[in-house]
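Below are the structure tokens for one structure; questions will follow.
Here the complex is missing one protein chain, while the rest keep their positions.
Each chain gets a letter, A and B, in the order it is written, and its residues are counted from 1.
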Amino acid sequence: MAIKLVNEVREKKPLIHNLTNEVVMNFSANGLLAFGGSPIMAVAEEDSADIAKISNGVLINIGTLTEPHLRAMILAGKAANENGVPVVIDPVGVAATAYRTEAFERIVSEVQPTAIKGNVGEMAHLVGISLETKGVDSIGEGDPQEIAREVAAKYTTIAIVTGEVDVVSDGEEIMTNEAGHEWLAKVTGSGCLLGSIVAACLSTSGTPLEQAYAAVRFYGLAAEKASRHTNVNGPGTFAVRFIDALSMDLTKLEEG
Amino acid sequence: MAIKLVNEVREKKPLIHNLTNEVVMNFSANGLLAFGGSPIMAVAEEDSADIAKISNGVLINIGTLTEPHLRAMILAGKAANENGVPVVIDPVGVAATAYRTEAFERIVSEVQPTAIKGNVGEMAHLVGISLETKGVDSIGEGDPQEIAREVAAKYTTIAIVTGEVDVVSDGEEIMTNEAGHEWLAKVTGSGCLLGSIVAACLSTSGTPLEQAYAAVRFYGLAAEKASRHTNVNGPGTFAVRFIDALSMDLTKLEEG
Partner (left out) sequence: MAIKLVNEVREKKPLIHNLTNEVVMNFSANGLLAFGGSPIMAVAEEDSADIAKISNGVLINIGTLTEPHLRAMILAGKAANENGVPVVIDPVGVAATAYRTEAFERIVSEVQPTAIKGNVGEMAHLVGISLETKGVDSIGEGDPQEIAREVAAKYTTIAIVTGEVDVVSDGEEIMTNEAGHEWLAKVTGSGCLLGSIVAACLSTSGTPLEQAYAAVRFYGLAAEKASRHTNVNGPGTFAVRFIDALSMDLTKLEEG
């Protein structure tokens, strides 16, 4: 199933409108291009909705949020909802400051997400569970499966909880992915790029649960593939080979 | 001629003020440094004109336009005009939204461009020809040579239409470049960086037509060189080796 959905992305080249943080814009665009999507980023209130309307998916990531960005995000998200375009929300650092918590609430009060993706600390925060976080990273423990189910149920969405084992849920069913590599945590924006990959997969056939699972599964296998390359000796070379791996066929990634 | 102009860039190390989009700032700066230019980016209204005055070239790229950026761009462009500093305009996504179309018109109503560079869909839009576009990419067909001539004539500028064959025109003469590689389309900002390279070449001797041609020719050969490297296996490794290639001598690139 995952193979079929990834192949559909490569054929369709979905246009994904990334309203994402300033740190990862370049990496997200390159990773999405490698994967087979077509990135666009329009950050102004004046045209973020116009771009959302013609897109196949919208990503909202609050990693370096400002008020003008927030307004552009909400306009894009609403336009996406009105036009049947899937919306992924990545609540980066939502538990870290009151501003981010409020911003997330403002977004979901106006925009219906197709999927919400975050680490366990961020996702737990959305359903009132407080885990220890460090900046934008989660270091506390919790039950990712229970948290995924609760987020999905509360927001009527697909919940994707990333971690050593990624958990995807539609509020009832649970799918888990163990593929991945610890070096992803050494590449800034690896979580953020996954949000763009998820948005691309949401433009394919299949259920949202299958689509989200295909994204995290492919992503984890690509990281494993990159980590095994002989020329990879640290986080710099890993990041470069990871972009290469994102352009490969899923069957090639699974071969090892 | 192209060799002479590229060598002049390496000797002069022209200071290029890049008012460019947030996605590509890092890649543009590194590519320009590799090529031999000296990048600077001042995005505030408070000092964008001051920087333009001391620069050898100004690039205006509307890829992630906002109102504050637009004001800073116009101030920089006007200061460049007043001080004889060449200005390159890259109308990224100009056909995609009304806001971008208007923004471009506001810029050219106050700033005289030395060169305008875009893909065929963007350039066609500037002269009232509507081609199919997808986000910031052009997928429609048209006659690039005719479009280049029309843009050059309408705006009294050098027009650079990028594509499988790049076309440069001053409104009368046409020069074409077939060097290049399809992987450039897999690296975000490869079009945007070319704008910076063009700006650097405009600071050399020779006519603007020769300068623009030297830029696209060198750029295409560098892409070919990078694509042939044994360690290049995808868009990630290609992008890195492309930066390396931008630092090479033109003769070395031509050797293959």
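Methods note: a residue touches a chain if its C-beta (ideal position, glycine included) is under 8 Å from a C-beta of that chain, and two chains touch if they have at least 3 such contacts.
Keep in mind that this is a model prediction, so the values were computed, not measured.
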For the full complex, which residue in A:Gly57, A:Gly189 or A:Gly220 touches the chain that was left out?
A:Gly189
If I consider the whole complex, including the chain that's not displayed, which of B:Met1, B:Ala44 or B:Ala98 touches that chain?
B:Ala44
Hidden partner chain, touching residue among B:Ser130, B:Asn231 or B:Thr251
B:Asn231
Can you list, in ascending order, the chain A residues touching the missing chain?
21-27, 63-67, 93, 96-100, 134-137, 186-189, 231, 233-237, 239-240
Contact with the hidden chain only, please: which chain B residues?
13, 15, 22, 25-26, 29-30, 33-34, 38-44, 46-47, 50-51, 54-55, 68, 231, 239-245, 247-248
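As a working rule, only the chains that are shown with their structure count from here on.
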Chain centre separation in whole Å, for chain B relative to chain A (CA means)
31
